[in-house]
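Complex shown without one protein chain; remaining protein chains in place.
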Amino acid sequence: MQLGLIGLGKMGGNMRERIRRAGHTVIGYDRNPDVSDVKSLAELVEQLDAPRHIWVMVPAGTATQTVIDELGDLLEPGDTVIDGGNSRWTDDEKHAAALAIKGIGFVDAGVSGGVWGLQNGYALMVGGDKKHVEALEPIFEALKPDGPYGYVHAGRVGAGHFSKMVHNGIEYAMMQAYAEGWELLEKVHSVENVREVFRSWQEGTVIRSWLLDLAVNALDEDEHLEKLRGYAEDSGEGRWTVEAAIDNAVPLPAITASLFARFASRQDDSPQMKMIAALRNQFGGHAVEKKD
Amino acid sequence: MQLGLIGLGKMGGNMRERIRRAGHTVIGYDRNPDVSDVKSLAELVEQLDAPRHIWVMVPAGTATQTVIDELGDLLEPGDTVIDGGNSRWTDDEKHAAALAIKGIGFVDAGVSGGVWGLQNGYALMVGGDKKHVEALEPIFEALKPDGPYGYVHAGRVGAGHFSKMVHNGIEYAMMQAYAEGWELLEKVHSVENVREVFRSWQEGTVIRSWLLDLAVNALDEDEHLEKLRGYAEDSGEGRWTVEAAIDNAVPLPAITASLFARFASRQDDSPQMKMIAALRNQFGGHAVEKKD
Amino acid sequence: MQLGLIGLGKMGGNMRERIRRAGHTVIGYDRNPDVSDVKSLAELVEQLDAPRHIWVMVPAGTATQTVIDELGDLLEPGDTVIDGGNSRWTDDEKHAAALAIKGIGFVDAGVSGGVWGLQNGYALMVGGDKKHVEALEPIFEALKPDGPYGYVHAGRVGAGHFSKMVHNGIEYAMMQAYAEGWELLEKVHSVENVREVFRSWQEGTVIRSWLLDLAVNALDEDEHLEKLRGYAEDSGEGRWTVEAAIDNAVPLPAITASLFARFASRQDDSPQMKMIAALRNQFGGHAVEKKD
Partner (left out) sequence: MQLGLIGLGKMGGNMRERIRRAGHTVIGYDRNPDVSDVKSLAELVEQLDAPRHIWVMVPAGTATQTVIDELGDLLEPGDTVIDGGNSRWTDDEKHAAALAIKGIGFVDAGVSGGVWGLQNGYALMVGGDKKHVEALEPIFEALKPDGPYGYVHAGRVGAGHFSKMVHNGIEYAMMQAYAEGWELLEKVHSVENVREVFRSWQEGTVIRSWLLDLAVNALDEDEHLEKLRGYAEDSGEGRWTVEAAIDNAVPLPAITASLFARFASRQDDSPQMKMIAALRNQFGGHAVEKKD
């Protein structure tokens, strides 16, 4: 089938390639003319036969909003827009409603796979009406991994991004789990070979996983991670997961601890711990460390 | 080679079988005569050629201590005792020292595998002197999974149990990660098919793992886990992991949160939350829920 | 001076009384005619001399929004609206902007004091332009406690509610601190007299506080809190505090743990702990507790 694909960065470019390898026609548009197949959104729309399917793969927030607004003006009733970016699930309902007024369908797709997706396939979590989702299944089939898993129609509009968001929240806590264990092993002298302990865990243990394999890769490159700083960004989905939990009164202690550990990792000096030091000094005369 | 194996319960019995399948001679002893190959520890020791290797696979604590004390009296210089139970790593040094006085070697082995071990092999994390560990490698080879991983000589005496303990700490937080994500998905109405979301994650995602596969198995048996109570035991190793972290001033927020969630799950009514309710009532006149 | 006061519930009614005792004129309006001084908002506005000051003390959200919208239609340039309810600070800027178009001033006031306020005074945290705030200081003086503290002009519009929100976040974690300590003391047999331990802490300790005094009051009424359920509501401000922290990448581990403990206290059975139980059963054959 035909697909329009907007956004040909690290993710979008590889996705175009994987869909084409499956025999579909992909017309890609990007602001960067070196990678774009057409000169404008208008040209993209023009080159596709109706009913059109256009996959938006641009940064969440303003960029996605702008593209969806423009598509609302360019597309016709019966066309469908897929938002495959990392949009917040609360945006999906707004986008779906705005497009529905014009007779345009909307599907949200959470996409996992990162730099490994071209080779291994992209896991897809999709939300939307059955008729819109089913029409796109050839594309989902092309993108997903080869095995029996990796694609789900999770529910209504928003369910795709919501599921992907929770996936990322789980990912935060799993990474934190390995990281905490690694630090404790590195700290204790009786364990002389932490990297080999991690390597051994790749078979027969309860904690074997793809993330563990990646941890071993990382330790093979730099056994004690001495080249790195303990500094970790967060991408939004961890924050949204905690916010969704708060909205729903669901306790998420491990995922939230993982998010907060990242926040703390980016502080040169912790303001709250200054207050702790100040209070200890006030009541106990405990020494404080002064700034130079 | 020959191995004495003490403790033929769920774990020990299957381990005997797996080692025998690899062509070794195992003489097993258990207090239960129906499964025991010999009538007493003394007979076990008698039937083995020196230097003997005796694997202890009994509950951690008093039972292990008793067996090791008895072996100290029965064995000869040059023999080796392996503690494959879930002993606390701090016990290993004591056991090694007590046996070393008598010229008996000591190796600690953390064993992972549970009910799947006979079929898939047991992951082994081993601590001890090189000469003791190397002599046992045919047994470790027989027990471990078939692939390249699953066995490590982690370091000095205690390093095996310490590594296994950290493995379990990581396991706690990974399980908590999936559990938190599952609860949040179940709570949100747009996601209509949580079990299928979990199933889809088994390929192409960052969070694919053996534990995820097990979660899907569990949901296939009981889609919304309606037959279960939210009640979780803990087995000691999670607690020791947090204690080791405290001893070493290592922050473990996600693992500790996972341990505390289990503690809370076993309380019919939370005393601390009674105090919260009482305080809210005192300062704000907020209604409290009374016991019937 | 004159003040219009809208909302004469538990808080508003007592505030009217305290302001009147200080010699000011308060005209109160409430939907409940039994407590209201006037029959309508329009009558309230009519009876006040310009420039009018009208304090809104109704539930946050829709109720506050409705009243402010109505006041926007009824008031004149030069008048000022004070929102003393528990509004989210993000609403304050919207309200200020909407009223500013009509020349009406806006001040937000976070109010603490609960059922003790009439007697002890109300702590006030106020946000807004200097000229609006200064004109209201006779009222703030009347409401605040008698001592040198209890009132602050915290900053721009929104700063009052933001400060009050953080106050409540701190309150959550302080309550949790006492509650955790109380549960631990109650659990340990050597401490035979937990209530008296709490009572003794009221002088000479680092942890003496008004909340501690309230805890002692509560224990005097019910020594082991046996009449209560461990069930705690949360009022919104704890949630907003965590959300503000997430927006600002500030780690709030203790406050968030306190919020999550309340969420968990309201669950009859924990879905996430069902998943933990299910996973333990899958990999270890561990027994699970079934629902009856």
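The first chain written gets the first letter, and so on, giving A, B and C; residue counts start at 1 in each chain.
Operating definition for what follows: contacts are C-beta pairs under 8 Å (C-beta built on N, C-alpha and C of every residue); 3 or more make two chains touch, one makes a residue touch a chain.
The structure presented is a predicted model; accordingly, all values stated were derived computationally and were not measured.
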Touch list for the missing chain, restricted to displayed chains, reads A, B, C
Missing-chain contact among C:Leu41, C:Val81, C:Leu99 or C:Ala123 belongs to C:Ala123
Based on the whole complex, identify which of A:Ala63, A:Ala98 or A:Leu214 touches the chain you can't see.
A:Leu214
Cross-chain touch to the chain not pictured, restricted to B:Leu124, B:Leu259 or B:Ala278, is B:Leu259
Which residue numbers on chain C touch the omitted chain?
89, 112-114, 117, 120-125, 127, 144-145, 147-159, 162-163, 166-174, 176-178, 180-181, 183-185, 187-193, 196-197, 199-212, 241, 244-245, 248, 250-255, 257-258, 260-261
Touching residues on chain B - with respect to the absent chain:
206, 234, 239, 242-243, 246, 249-253, 256-257, 259-261, 263-264, 266, 272, 283
Can you name the residues of chain A that touch the chain not displayed here?
10, 114-116, 175-176, 178-180, 182-183, 186-187, 211, 214-215, 217-219, 222, 225-233, 253, 257, 261-262, 264-265, 267, 269-286, 288-291
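Just so it is clear, only the chains that are shown with their structure count from here on.
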Determine the centre-to-centre distance between chain B and chain C, using the mean Cα coordinates as centres, and give it in whole Å.
47
Distance-wise, how many Å sit between the C-alpha centres of chain A and chain C, to the nearest whole number?
37
What is the distance, in whole Å, between the centres of chain A and chain B, each centre taken as the mean of its C-alpha atoms?
33
Interface hub residues of chain C, defined as touching at least two other chains:
253, 257, 261, 264, 272, 283
